[in-house]
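The structure that follows is given in the form of structure tokens.
Every protein chain but one is kept in place in this view of the complex.
Let's turn to chain A:
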């Protein structure tokens, strides 16, 4: 699971959706892998406004990445290739291959195996 995806998902339990504590989900025992991909600055520029920046900072911190700037890069900074490359590396080239994603609201843990997260819920949480 890529860091980008982690920024777009929250707890699947319906009652958690309204609680701020359910986002972002928190990584536990995460095993990381880096994979070099074709640089796609166009995508980063398009997707950045939809990224929840405080949540990304939390996730990056949990995964042991160097601290991100406090505020989301905007305007001229989106023309800076190094800024876009750093974001590309974090959002698209970094995967969590094994580990767990936990909701801070209900405590439910979603497992990640071979890079695939499982968001199915047992019937008492549906």
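We adopt the following convention: contacts are C-beta pairs under 8 Å (C-beta built on N, C-alpha and C of every residue); 3 or more make two chains touch, one makes a residue touch a chain; residues count from 1.
Simple rule for what comes next: contacts and distances are computed from a predicted model.
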item	value
Identity of the absent chain, which is to be given by its UniProt protein name, from "Geranylgeranyl transferase type-2 subunit beta", "Carbamoyl phosphate synthase arginine-specific small chain", "Orc1-like AAA ATPase domain-containing protein" or "tRNA (guanine(10)-N(2))-methyltransferase"	"tRNA (guanine(10)-N(2))-methyltransferase"
Contact partner of the left-out chain, one of A:2, A:26 or A:85	A:2
Interface with the unshown chain - residue positions in chain A	1-2, 4-5, 8-14, 17, 23, 37-38, 40, 42-43, 45-47, 50, 52, 92, 109-110, 114-124, 126
